[in-house]
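As you look at this complex, bear in mind that one protein chain is not there, while each of the others sits in place.
We call the chains A and B, going by the order they appear; numbering starts again at 1 in every chain.
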Amino acid sequence: MMDTDNAVPLLAVEDLGIEFRTRSGTVRAVDGIRFELRRGETMALVGESGSGKSVTAYAIMGILDGAARITSGTIVFGGLELLQASERAIAEIRGRELAIIFQNPRTALNPIRPVGKQIADILLRHGNVTAAQAPSRAIEMLAKVRIPDPERRARSYPFELSGGMCQRVMIAMALACEPQLLIADEPTTGLDITTQAVIMDLIAELAASQKMATLLITHDLGLASEYCDHIAVMHAGHIVETAPTVALFAAPHHPYTAKLIAATPGGAPNLEALAAIPGALPDLRRVDLPLCRYSERCERAAPACLDRPLPRRAVGEGRGVACHFPL
Amino acid sequence: MRSARPLLAVEGLRKLYPIGKQRVWRRGLAPSFLHAVDDVSFTIGPGETVGLVGESGCGKSTIVRLIARLLDVTDGSILFDGAEIGKVPARRFGLAPQRVHIQVVFQDATDSLNPRFTAFRAIADPLLRLQHLSGPALRSRVEEVARLTGLPQELLSRFPHQLSGGQKARVGIARAIAVEPRLLILDEPTSALDVSVQVLILRLLQDLKRQLDFSYLFVSHDLNVVRLLCDRILVMYLGHIVESGPADRVFAEPRHPYTQALLSAVPKPGAAVGRPARISLPGEPRSPVDPSPHICPLYGRCGRATEKCTTAMPALREITREQFAACHYPFAEPTAETKKLAAIA
Partner (left out) sequence: MTATLRHAGYVVRENPVTAFAFALFFLFALCAALGPVLAPYDPLASDTAEALTGPSAAHWFGTDQLGRDILSRIVVATRLDLGIAVTSVALAFGFGTLAGLGAGYYGGWIDGIVGRGVDTIMAFPLFVLAMGIVAALGNNVANIVYATAIINLPIYARLARAEANVRRSAGFVEAARLCGNSEARIVLGQLLPNIMPLMMVQVSLTLGYAILNAAGLSFIGLGVRPPTAEWGIMVAEGASFIVSGEWWVAFFPGIVLMAAVFCFNLMGDGLRDIVDPQRRT
């Protein structure tokens, strides 16, 4: 039963914890994160590699690695608790209400199947189309994502298409059944700058026309700021700050957010103004991790940061920060 | 007193790849060629940092390999400090005296380090082969270079898979500067790195340049990084240089339509409000196989095109002081669009 009331969030993640069992120890990849997404909103999960953003996305889709274990929390999507639901229930909504597009579009597509057939597969599985209608609907989707000459391209294989076109095909597959939520996991890494702009514009346009919510996973603050209303900054498995985009840049409250903004080349007037982030990501296999995982790199750290549980403060309209001494 | 002669002078450089097998029965027909680099000319002065930007397929990787003499030149000349090195075959360049002076830092440090070599051995390689150092002299030079690039001594005995991305990048830089080259070509050195590591590596490159007086050819698709590091930039499209000039001026007042489109596509953090409309290039790039020498490479995607653009290839000419563009209708005056771009640059 899909909940369409806008007061209730479409996606609500609460206290999510994910661990990975590896040969060298248990990696506490995600620890107690929470965020919400409403219908039609765009939100970015921004973080460096190892921050846990992709893992979070996969947990929502239910496609985590076999070595992963969800240790706590709930993910409620349209009234359905995803972590408790049966595999059948999830398979029903995955692809139809909940869609994902991946990095490296060419490798995410089936290399030995023409792209038109791949789109038709999704339509047949989830949409209300007959086998006879599926091919033409697939061509319609290709036209919707502005692939030129869609009838001919529907017969092409992924290796015959450029990276940008493969990504468009993936978008077509993801949007074929008009999902309520699209998760885009680093969709433009590896694409040219102009292609990146075109792809992101396309996603934004289609999302607006279908009133679809978008969750963008990226390491690029610039990209997040251009396309998303809200940004959640992740560090070492924690969400350290969430805020509307403009407010985040105008006045970041978490020290890591401020440092991240200062380290991004796009925003700095010259090289001297770029600031390095001191220290390194803590090893998430440690059992003695401080409760604030940024404290070991933070200039404002105090003894309280090590063992007092992180507060999740609301600091204004739609903003939250996880810090004992916010800026 | 530094000589005014440019360190590197490239003139009319071309690289063509024959397409398709030459079958016996096709001998009567002329073969097809892919024009990877088409009539490129530029200079790099001593101590200068020149940025080379462009998207995939523009030819910048080919230029890197041509100048580093890893590839043979089809046509044109490459003068390094007055000596013609373009004519030396790539196979034999390892023995040329200029080999020491032109080195490359590669994009993917993981790929460019031999997985069987320790960091020490990787850095020692050019010293062994080109300067014939050995024993204690070798050891001390490797340690010195490691210190210069901020690589802790204990990491020297590690293998690439035991190093982090940033550490591998430093090993790649250390190897390239060990023999004290005069021209360092950096092929996207930070694109595989996290933002925080990227800052450190860029700072390192800046410091090294100041200390050791290199010239850099900095190739990147990340325009934000290029803007911070480079004195001059060259914009490439489909094997041609379409614009060149001082970096801050090209960013503030681009003259060529392609440069404009490129700059408008760069995401700017925190500048969502008041952004100018995106200038997009519709369609796909023209085919690089046997392109007509009379048609501008951007024709078909450019909003300012006229018939003149199909009958005469625009040459790179000076539009305003020190700014060159290859266009029949360059932006000579700032437009409303470019003014907005400048405001957030």
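In this text, contacts are C-beta pairs under 8 Å (C-beta built on N, C-alpha and C of every residue); 3 or more make two chains touch, one makes a residue touch a chain.
A quick note: this is a predicted structure, and the numbers were derived from the prediction, not measured.
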For the chain that was dropped from the view, give me its touching partners among the shown chains. B
Can you say which of B:Ile78, B:Leu113, B:Val242 or B:Leu281 touches the chain missing from this structure? B:Leu113
Per the touch definition above, residue among B:Ser32, B:Ser134 or B:Ser157 touching the missing chain: B:Ser157
One chain isn't shown here. Among B:Leu130, B:Ala252 or B:Ile295, which residue touches it? B:Leu130
For chain B, which positions touch the chain that isn't shown here? 65, 68, 70, 90-91, 94-95, 99-100, 103-104, 106, 108, 111-117, 125-126, 129-130, 157, 159, 161-162, 172, 175-176
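Just so it is clear, only the chains that are shown with their structure count from here on.
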How many angstrom lie between the CA centroids of chain A and chain B, rounded to a whole number? 32
For the chain B and chain A complex, residues of the former touching the latter: 55-56, 164, 194-196, 198-200, 202-203, 206, 221-225, 227-229, 261-262, 264-273, 275, 278, 280-281, 283-284
Looking at the complex, which residues from chain A come into contact with chain B? 48-49, 148, 162-163, 192-198, 201, 219-226, 245-246, 249-250, 259-261, 263-268, 270-271, 274-277, 280
